[in-house]
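Below is one structure; the comments refer to it alone.
Just one protein chain is left out here, and the rest sit where they should.
Up next, chain A:
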Amino acid sequence: MNTYNPITALLIFLAISVFAYLLFRPYKGWYWLIKTNSKSNGKIVVEDILKLLYHSENANKHLNLNDIIRTLKTNDTLIVDSINKMAAHELIFMEGDAVKLTKSGSDYALRIVRAHRLWEKFLAEKTGFDRAEWHERAERKEHELTKDETDILASKLGNPQFDPHGDPIPTNTGKIAKIKGTALSELTVDTIGRIIHIKDKPDIIYKQILAEKIHIGSLIRVVDKTASRIVFHSEGESFVLAPIIAGNITVSILEKDVVVEENLARLSILKEGETAKIIGISKEIRGESRRRLLDLGFVKGADVRLDLLNPLGEPNAFLIKGTSIALRNNQASKILIKKV
């Protein structure tokens, strides 16, 4: 006990805490970095290049070596090495200075895209990860799934056609469903449509769309459009977006003579004592949560009334089929109603 001194003890404790923090802090901790680096081999770079080429060829753009180096944030020699290796394996070929995919290269890329989108679907349906995290997690997982694992995953999910962003998932034979839609920024005033796709890249814009609480499957009506903004109504609320953001949302236009439920609103706007009829549950509520709501009686045509206000603001209790059920606001905002 001779050397004991509270200050030394505190300092040693502080040093250990800082070290542990550096080692284990989320994502950037040394432990995680070492763990991911040891796995990061040529395979990931090759697959990332294939994916990049695939997406740009779909958009009718052709990339040269410099474009690839600029877009991927890996060291340059690794990329050049990988490209040489890929050319040797006949995954890519050069046309002028443009790098292009061969048939087997594009098949390979399609498999990665399939793994990525299936994993996003899995995260959305079967786990509780926040949707802002899906893309990043799938970016890592797509390199780990083998072809067989991907097929098993697909059949477990019921061979879905679209991922949670509305992107088509290629089948194991390479078939892809077509998205038939128009960018929201291209719509004219008074067009009615349904949101079918929200681009998850670039990240900044995607997060902004998520923050606006716009979701796939909702009906919209454009009410105003200028060069700097687009205003549209959806589910009883009004949204204003800049064209650059609206360009990342794809809408399938509905025929004028399709009967569209007017006065749609979200359950969250119901006031005490008001009664409404349920129209449906937004596609944003998935998996277990969706089934639970259906079990409780939140089905099309059911009458619902705001029963009890919460002293802290949420959850509020709704009277449905004679039972009082409390829902949080983020759930209530995804149940569509029509006031009566």
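A few comments on the model shown:
In this text, contacts are C-beta pairs under 8 Å (C-beta built on N, C-alpha and C of every residue); 3 or more make two chains touch, one makes a residue touch a chain; residues count from 1.
Heads up, the rule we're going with is that contacts and distances are computed from a predicted model.
Remark: of the listed names "Ethanolamine ammonia-lyase large subunit", "Ferrous iron transport protein B", "Nucleoside ABC transporter ATP-binding protein" or "Heterodisulfide reductase subunit A", the one matching the undisplayed chain in UniProt is "Ferrous iron transport protein B".
The omitted chain makes contact with just one of the residues A:15, A:94 or A:294: A:294. When you scan A:96, A:202 or A:313 for touch with the missing chain, the hit is A:313. For chain A, the residues in touch with the chain missing from this view are 1, 4, 6-7, 9-10, 13, 26, 126-130, 133, 158-162, 171, 175, 177, 280-281, 283, 287-290, 292-294, 296-297, 299-302, 307-315, 317, 321-328, 331.
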